[in-house]
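Only one structure is covered here, and it is reproduced in the block below.
Removed from the display is one protein chain of the complex; every other protein chain stays in position.
Just so it is clear, A and B label the chains in written order, and each chain counts residues from 1 on its own.
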Amino acid sequence: MTDTRREFDDLFFSLYLPVMVVVVVVVYALVAFVLLRRRDRPSPKREAKVKEGLYAAGLATIAAVLVGFTFRAETRVDAVAERAALEVDVTAFQWGWRFAYPGGRTVVGTDRTLPVLVVPAGETVRFTLVSRDVIHAFFVPELRFKRDAFPHRPTRFDLVFDEEGSFPGTCAEFCGLRHADMRFGVRVVPRARFAAWLREDA
Amino acid sequence: MTVALERPRPRGLLAWAASTDHKRIGLVTLAGAFVAFLVSGVLALLIRSELAWPGNQLLSNDAYNQVFTMHGSAMIYVFMTPAALALGIYLVPLQIGASAIVGPRATLLGTWLTFTGAFVSYSGFVTGSGAARDGWTAFFPLSDQAFSPETGMDLWLVGTTLTLVGSLIHGTTILATVLLRRAPGMTMLRIPVFSWSMVATCLMVLPSFPPAIVGFLLLLADRHGVNVYDVVNGPLEYQHLFWFYAHPVVYVMFFPLVGAVAEVVATFARRPFFGYSATALSLLVFAALSMSVWGHHMFTTGNVQNEYFSLTSTALLVPAGIEYFGIVGTMVAGARPRLTTAMWFAIGFVLLFLLGGLSGIIVASPTLDYHVHDTMFVVAHFHYTLFGGSVLGLFAAVYFWFPKVTGAFLREGLGKLHFALFFIGMNLTFFPLFVLGYDGMRRRVADYPGDAGFTTLNLVATVGAAVVALGVVVFLVNVVVSLRRPVPAGDDPWGAQTLEWWTSSPPPRENFDRPLPPIRSFTPLLDLREEEERRRVA
Partner (left out) sequence: MSRDWVTTGLWGLFLLGLTVLLLGWERSWLQLLLLGGSAALVLAGAVILRPLDEHGRAREQPETSLGTIVLAGGITIALLGVAFGTWLLLPGLGLVALGAGVALREVRR
């Protein structure tokens, strides 16, 4: 199961952010050191080839580590499972959304009546995303995930909504006049309640 | 010492506008770019005023979309790219000991195409349906006739194409000058660091600008009946053509400034730039890598090889880190730096570009980019690199070379005030955007919901923008005051290291009217001073 949010949090908080903070602290400390110390004459040293070589090797190692962990996380996030518990067809259009569920239930809306994507908790949901007109993007900040919606080119991805609750979704690719208003809601409900909802009349 | 008989310089508007003197061309180009900066800055203030709190208080959605489109377009196509190249047009022949640029009239043509292109693009505002409004990126099919029928879009395409051609010409003539007109004794490994940065810049310009020119011309054709992008893969193919140019261009807008900062830091640390050859090599590696990362703008399409592009994008930290090693190393291995305004801007560059670059490494990871792409996080990232980096670097260059160009100093008091306002204002404006983006606030939105928790940080950002604007005013005052009551500067007021400081301020028509000093390193003037010092002691 692809937990996009956990992949993001792990990668960001356990690796990228600490590395960035260390780099910033080191560089800023060096600059402060240069500005505060007393030193009237420059050092005659031209280059420090060995130090520079070691430093470059160090940088390459950092890059390799970042890339390695990124590849791993990415493979998991982009993975499309063999079988999904639920398949939803998402159509983006100027300026709203259409969610089509198996069995015929559909939810359509623009910002006037915000469409709500109802999904079951804890299950792999397979999305097939396409646009009816220009490029849009399906973005759920809570899940740390977005994917572009192209016309004529459906794209598929899996998401898992771990916890019950309601949170916002938006279009994230500038799509014209009312891009700012092109939003939707996400409501994650327990599996049993979702099954009942699916059977309801729209 | 004989003084060469100097032709009387023609004066007046035409003499400057149609000059074949690379120094005048460079200054005219820079002046035009700066006008674009001011106009686009006003648009930025409109954006920030609109976003200060929820609700469409100043601008309709439609007007806002035009404003942010023309803000980004002007800043990239008409301000920063031409300004970065203009520094090269002015300085490169001087730095390499040449009397002229290669192809002066071609260079002049490049400048005028930039100007006419900017004019055409902006003329969209006075048409009935308004200016272009699809971002500086103009993705298809949004930019197609069906979705963007306005004339302003066609004007934008024509104008932007012209500015790209202008910059392409500039890249060509500057590169040709370094390769073909170096003074005797000046091998490639003795050209100044700034000139190396221009070489790397121009190497990127030449292969990357034509695909965008082709892409825009094809879009123009598509809008007028020819089916180019109206195929299933059309929108993606447009993005490949566009981003193949649009990624290198951000380094085109950056490299000359890193070179300028290197010169400033070395001069005020009173030593040659530390790690010269490593930096020259890393500039070339950096430039090559920059040509191979464009797909990182397309991670969320699900249609590019995310692994390849995240590999090459993350690899950028190696040459970037080496350049930082050079700049910071020069400071560490130098004397306590003389804290002129130029040096302050250089320090600001080092501190702020770092945040921009590091946030770039974050978005180089697709997993992380999936969250922050198309949010304010990215807006923060590229403003830290382009404003905290390139713009601060540009002002470091201006304060540093102003005495050479005009023969007079810019006032230090006003200059430091300018720097303080920029440094504080810039951070106030853009740091909140990192947080806003992480919290899910998208970019390119005229408004946001009142209950999203975005309001306070947006207000802070707007205050920051006002502070930056104040800094711009202080700079303009500084220029006026410094020109009206000039404090004379002399040939080499800073105790600098490279050949442009050997000649008079401002330089004569043919750049040098006395023989050049011996060129045995990339710091001929420093070598000369050290030799004189040795002779005096002996």
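To be clear about the criterion, contacts are C-beta pairs under 8 Å (C-beta built on N, C-alpha and C of every residue); 3 or more make two chains touch, one makes a residue touch a chain.
Quantities reported herein were computed from a predicted structural model and do not represent experimental measurements.
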Neighbouring shown chains of the undisplayed chain, as defined at the top: B
Touch as defined at the start, partner being the missing chain; which of B:Met70, B:Ala132, B:Ala287 or B:Leu436 qualifies? B:Ala287
Contacting the left-out chain in the complete assembly, out of B:Asp230, B:Glu307, B:Asp491 or B:Asp513: B:Glu307
Out of B:Val126, B:Leu180, B:Val232 or B:Leu339, which touches the unshown chain? B:Leu180
Contact with the hidden chain (one of B:Val67, B:Val120, B:Leu142 or B:Leu428): B:Val120
For chain B, residues touching the missing partner are 7, 10, 14-15, 17-21, 98-100, 102, 104-105, 108-109, 112-113, 115-117, 120, 154-155, 157-158, 161-162, 165, 178-184, 187-189, 199, 203, 206-208, 211, 220, 224, 237, 240-241, 244, 284-285, 287-289, 291-292, 295, 304-305, 307-308, 312
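Please note the rule applied: only the chains that are shown with their structure count from here on.
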Using the touch definition up top, name the residues of chain A that touch chain B in the complex. 4, 7-8, 11-12, 16, 20, 23-24, 27-28, 30-31, 33-35, 37-49, 52, 55-56, 59-60, 62-63, 66-67, 70-71, 73-74, 77-78, 94, 133-135, 137, 139, 141, 144-148, 150-153, 155, 157, 168, 170-181, 183
Per the touch rule, the chain B residues reaching chain A in their complex are 61-62, 65, 134-135, 139, 141-142, 147-148, 232-233, 235-236, 269-272, 274-278, 300-303, 306-307, 310-311, 314-315, 317-318, 321-322, 324-325, 328-329, 331-337, 339, 347, 350-351, 354-355, 358-359, 361-362, 365-368, 370-371, 373-375, 439-440, 442-449, 452
